[in-house]
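Up next, chain A:
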Amino acid sequence: MSADAILEVADAVKDFDGLRAVDGASFHVERGSITALIGPNGAGKTTMFDLLSGFARLNTGTIRFAGRSIGGMAPHRIARLGLVRTFQLTRVLAGMSVMDNMLLAAPSQPGEHLPSLILGPRRARAAEARSRADAQALLETFGLRDKARDYAGALSGGQRKLLEIARALMTQPSLVLLDEPMAGVNPTLGRAILDHIAALREQRGTTFLFVEHDMDVVMSRADRVIVMAQGRVISAGTPAQVRADPAVVEAYLGSASPETTA
Partner candidate 1 sequence: QGAGAEPLDLKIGALLESTGPLSELGPPAEKAINLSATVANKAAKDAGVEAKVTIVSADSQGDPQAALSATRTLVDKGASCIMGPSTTPESISVLNGITMQRKITLWPLASSTRLRTVKDDGTIYRPVPADDLQSKALVKAIENHVGKGKAVAIIFRNEPYGDALSKSFTTDWQAEGGTISSTISFDPQQESFDSEAGQAVDTNPDAYVVIDYPETYAKLGAALVRTGKFDAKKVFVADALSFAKVPDNIPPEALEGAYGVAGGSPTGTDAFKAFNKLWDEAGGVANASYTANSFDAAILCFLSAVEAGSTEPGAIRDKIRSVTKDGAPQFTIETLADAVKTAATGKEIDYVGVSGAFRFKDNGDPSSSLYDVFQYQGGKQVKIEQVNVK
Partner candidate 2 sequence: MSGQVLTVAGLVAGYVPQVDILNGVAITVAKDEIVTVVGPNGAGKSTLLKALVGLVTPKSGRIALEDKDIAGLAPSTIVRQGLGYVPQRENVFETMPVEENLEIGLKPRRDLPLRLRLEAMYALFPRLRERRRQMAGSLSGGERQMLAMARALMPQPKVLLLDEPTAGLAPRFVDLMFEQVATINRSGVTILMVEQNATRALAMSHRGYVLDLGRNAYEGEGPALARDPKVADLYLGGLHG
């Protein structure tokens, strides 16, 4: 496989009582790329994210992230390695403020561990101040600045999605899995967020793998596109290559290929 792959999935299989949701999928994601994962509804994209992030166990197959095998690893350990996901059906921490949602995601806060909290309360406070500034900036980008003190449970559907993405970015991951980040997000704000993502990739080299059904976004923003259908990867390549792949048109794009919508 490509030497520069941050993520490599080989022959992943996942069954749910008799139903094969992921059926021997293999693909890789290049470091520093923005890669789209597309496919019809029920293709197994979210299930694939579950496998990558440790929320579901592979039946067979392997997953390597940054050179390490992460199949069967607990979600928090995978997250600590720098692979962070968002959820398609948003999961904000409803009874906490938006700001606390963000601060919780801050990486390496020494105050989260009792011994270092007791030994070095100063360091915890310093880290807290830094995270707060970061969080503030992210919330600004995501149009949630005014909501920082509100309970996350009082956010609108789209705002939840935004918080979810912002929170994932807050962890300073090396690979982010975004599950339909634009669904339900206002297009104007969506563009700003996509710009932010592109900038992060430039500045920090963050890799993005995102599931998205909006073909305009996929075609204009992704470096590579991976197409899943019925649990398998049926095509992968540049947006142009994929769009031209008859299998993809047949299985997924149908009449909705971007040419006809634009």
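Miscellaneous remarks
In this section, a contact is a pair of C-beta atoms (placed from the backbone, for glycine too) under 8 Å apart; a residue touches a chain by one contact, two chains touch by 3 or more; residues count from 1.
A word on the picks: all candidates are chains of the complex that A comes from, given by their letters.
Predicted, not measured: the structure shown is a model, and the values here were computed from it.
Every candidate listed (1 or 2) is part of this complex; the one in touch with chain A, counting any copy, is 2. Of all residues in chain A, only 16, 19, 39-43, 45-47, 88-90, 143, 147, 154-162, 179-180, 183-191, 213-216, 252-257, 261-262 touch candidate 2 in the complex they form.
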